[in-house]
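Omission of a single protein chain aside, the complex is shown with its protein chains in their original locations.
Should a chain be cited, it is by its letter among A and B, assigned in written order, with residues numbered from 1 in that chain.
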Amino acid sequence: MSRLLSNRFKVPSLRKSADSEYLATILVLLGVWIFLIVISVINRSDFLSRATFGAITFNMCIIGVLAIGQGFVVISGGILDLSITVSMLISSFMTVVFYELGWNTPALIIGSILCAGAFGLFNSILVVWLKINPLIVTLATGFAGGGVLLIVFDRKLVDPKSWIADFGTSYLFRFPTAWWPMALLTIGAHFFFKYSRFGRHFLAVGGNPLSAKAMGISLKRMRVSTFVGAALIGGIAGIIFAGFTPEIRPNAGTYYMLPVIAAVVLAGFSLAGGRGSFLALFVSVGFLSTIPTALVFFGLKSIWETFIQGFILIIAVSIDAYRIVKARGR
Amino acid sequence: MSLKKSMAIKTVAIFSAFALIIPTTNATAAPKFKLCVALGGIPGILGALGTSGDPIAKAGAKARGWDYYEVSNKLDAPTAVKNADLIVQQKCSALIQFNGRPEVNPTIAKKLAKAKIPVITYDIAQPGWYFLGIDNLGAGKAGGAALGKLIKEKWNCQPDLVLESHGYGAGIVDSMRTGGMVDGLKSVCPDIDKSKFKAFEGNGEIAVSQPAARDILAANPTAKKIAVVGLNDAGVVGPLLAARQLGSDYEAMGWGQDGNLIAGDKVDPDLKGSVLYFLEGYSAYAFEVLDAIAKKQAPKMRDGAVNPAVLVKPCPVSAAQAQNIPIDKVRIKKLAKDPSKTLYSIYCPK
Partner (left out) sequence: MGGITLALADQSGANTKTLSHPAIEAKDISHSFGAVKALVNANISVSAGEVKAIVGDNGAGKSTLLKILSGLVIPDNGQIFLDGEKVSFTSPVEALKSGIQTVYQDLALIDTMSATQNVFVGREELASNWFLKKLGIVNDRHMHQEAIKALSDLGIKIPSLNATVRSMSGGQRQCLAIARAMLFGHKVIILDEPTAALGVHESAQVLSVVDQLRSKGLAILIVSHNMQHVFKITDSITVMRLGVSVASRKTKDTNPEEIVGLITGAISG
């Protein structure tokens, strides 16, 4: 949607840099987001309240972090990581395990995230050495991983008196504490892909793997890093999830998949790889997180949320597919 | 292959030897009653619904001098169908079963009906099978009334909002439990305005009920005293957390169902109580039907959730009372020692 609109209203310029395309996407998404807020305010003036702000920012926390992990996979040409919610849950479970073992906070955080990373390493081994399509691999490990978690952990309860539970309800600088990981990761990912050598290699591999290989970039190394990286980011989401969800169950991740993929595609990440802006992703997550809250103000049931997210996903994927076909036909 | 064959022959030989012995020793008595159990295979649950065997059914059968045979459906449809064949082979006199994959229940029912084996099913109804389950409406009403008392005490029956965390996918169970809680609450506080009740899909999960509740709280920004009812404990805890997330000016109280999150030392501070079903002890109730079957006086078929053969009595407990009730492992051990009692009679606070 955003890109289509941005093409229509584009400044007359024949040669577009990636940055100017991203800026157009960001502006269009911001426009749509503001439009949604404005009509919500016209509908009910009390839309702009502290409670609404809280609802939207809390909605963003987990989806936002997972979307960054997913965006990382997409931009690097890994298609999608359908098991990213399993990475999240592994970290959530381990957070509780380490807490019960009495680990201190930094060790707990690092340990949980690394456990998720180990799962990502397993994914990448299947993708790189057995050369199986990442969609198939992560679909399978997603299912299998959920099953293993069920057998190993069944469920875990988070102590409501623990700092983990506190983290899930507290505020820091006016925003939910759990909102900040997403914000910082967004900035980090933006700079990583824009200015770092490693980040640029991910973009190269995502844009054209054969060309990148011919220029001496190791595809294996990049693919492994992609799936491990996504799992590590999923691991960060896992700590937030533990803060939000005092009863952690292995099937709890399913609700995040649709909004996460919708956010990534809506932000203009091409499923073909190589392009995407994490700043746009931030705006996309914000917009998608506002929809369910706005729906309730309009008197619609929150079940509509799934329908609308699915609808947005279909449109965004269609635009992406159209753009890929057009690029091939050139 | 030949080894297998010879072993098979040996086994047959051994069995026929037994077959020769048994009729001679038991010649005068009627054929021995054989109770069979097809476990549900749900991880983390004890008793007939769980994975690790049903000590209550076993103890009850032993006390009556019955034979006992047990398989597990493993939460898997093909396994459940295969088990039906095994049960027919075993010539069971009656079957207790929980099948979490009810789409194959008609197939299983056909096989068992052909072999004339009566079935007692737990929690998931199937035409032609005696239904045994929790009294969901009673559970809802009891929990709702208990929360109503607290609301009357603390808020003078004037909450700003009553959140109904439904799990619409559970169908009639949801309308009985969640709807029953609303009824129970109204029985104590009849004058709460209709507009204060907000129903939403919580799917019985924190990950769904929490964000949904946040949005509803945002859309009702002046509401600060929040009562929460729902399909189960998780569906109630989500909204309670949502209120805490949106600010310290919120005051929330909830009463759950199923007791999943009320035991132990990790109870949500705003979850004031829940309703226990003691489902690990279901089989203690089954003997009422089984004994009749054994006496060849099979009771009238009552096979629906609204027309059950046995209703298990729910037990509302406050968070404080829940602290004094031991965990399911301890409970089932105690009941197995005396299966003529029920967990309700042993543990439910008077």
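Convention: a contact is a pair of C-beta atoms (placed from the backbone, for glycine too) under 8 Å apart; a residue touches a chain by one contact, two chains touch by 3 or more.
A quick note: this is a predicted structure, and the numbers were derived from the prediction, not measured.
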> Taking the complete complex into account, which shown chains does the hidden chain touch?
Replying inline: A
> For the full complex, which residue in A:A118, A:I217 or A:V317 touches the chain that was left out?
Replying inline: A:I217
>> Can you tell me which of A:F35, A:F143, A:F198 or A:F298 touches the chain that was removed from the display?
In response: A:F198
> Among A:G206, A:G235 or A:P292, which one is in touch with the chain left out?
Replying inline: A:G206
> For subunit A, which residues lie in contact with the unshown chain of the complex?
Replying inline: 14-19, 21, 195-198, 200-201, 203-204, 206-208, 210-218, 270, 273-275, 327, 330
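Assume only the chains that are shown with their structure count from here on.
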> Counting in whole Å, what is the centre-to-centre distance of subunit A and subunit B, each centre being its mean C-alpha position?
Replying inline: 37
>> So in the complex, the part of subunit B that touches subunit A is made up of which residues?
In response: 43-44, 200-201, 205-208, 210-212, 214-219, 221, 233-234, 237, 241, 244-247, 260-261, 264-269
> Which bits of subunit A are touching subunit B when the two form their complex?
Replying inline: 44, 46, 49-52, 54-56, 58-59, 150-151, 154-155, 157-160, 168-169, 176, 241, 244-247, 249, 252, 255-256, 292-293, 295-297, 301-303
